[in-house]
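Note that one protein chain is taken out, while the other chains of the complex remain in position.
Moving on, here comes subunit A:
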Amino acid sequence: MAKVLVVTSGKGGVGKTTSTAALGAALASQGKNVVVVDFDVGLRNLDLVMGAERRVVYDLINVVQGDAKLAQALIRDKRCETLHLLPASQTRDKDNLTQEGVAKVMDELREKFDWVICDSPAGIERGATLAMRHADAAIIVTNPEVSSVRDSDRIIGLLDSKTLKAEAGERMDKHLLLTRYDPIRAERGDMLKVDDVLEILSIPLLGIVPESQDVLRASNLGSPVTLCEPQSAPARAYFDAARRLEGAELPVVIPSERKGFLGKLFGRRAA
């Protein structure tokens, strides 16, 4: 039974695309059949972060419009053979993404894959609501910072009203992924605490990803951080998050500034 995830946030630049690639690669390296879908039409980036930018022939809009078969547009990862990418269009108008067209593609993806992970564009407009529409569960990517938390709150409201699940009166599963967490700023008291963000948004925690050079390095090299630097602190946070998505109950650790050492156990049940 396929599971459709949307990676969303409201605010831009918080780590949605990075997280989509890293979680997709983590799930795929555990042998799951995974597709990551770029919904950021016009500003596609997932292909770059995955290192597949030169292999894009057809995109989501081509498939939606029937100009290409799904199989023609899917790009299989060179490093991990169960990982696939469905790229977004760089040039076409996003109005070409019709609701019925997207529904058809999502149905087809559900049949082919174990995990369908949709990378949402920023904002709360049509692109973002289309990306979340078919989701079974949502990953809300949030930075410990006021505007990001506020936008996440808006997105949570949309997830509870504008999705197929919400319209059917069902509950949308929501997971908080706290990214770009800076232990030094946290220690200084100049960054919202994990507990504060959890209390304000009141959704369960999927993981805490530290701010890290390894993420920048990975995206420079065009490889998800979980493939490129699997031993790094951010990669381990993503691997743990992926295992939680698969139902494992692991305690969430707060990354500490001590190198290669994980900080104190976070005494809260994980998502």
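Note that a contact is a pair of C-beta atoms (placed from the backbone, for glycine too) under 8 Å apart; a residue touches a chain by one contact, two chains touch by 3 or more; residues count from 1.
Keep in mind that, in the parts below, contacts and distances are computed from a predicted model.
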Choices "Spermidine/putrescine import ATP-binding protein PotA", "1,2-phenylacetyl-CoA epoxidase, subunit C", "Nitrite/sulfite reductase" or "Cell division topological specificity factor" - which one is the UniProt name of the chain not shown: "Cell division topological specificity factor"
Given A:Glu81, A:Glu125 or A:Asp196, the one touching the chain that is not displayed: A:Asp196
Chain not shown: contacting residue from A:Glu53, A:Glu108, A:Asp153 or A:Asp214: A:Asp153
From A:Thr98, A:Ser161 or A:Gln213, residue that would touch the chain that is not displayed: A:Ser161
Residue numbers in subunit A that touch the chain omitted from display: 145-146, 149-150, 153-154, 157, 161, 188-193, 196, 200
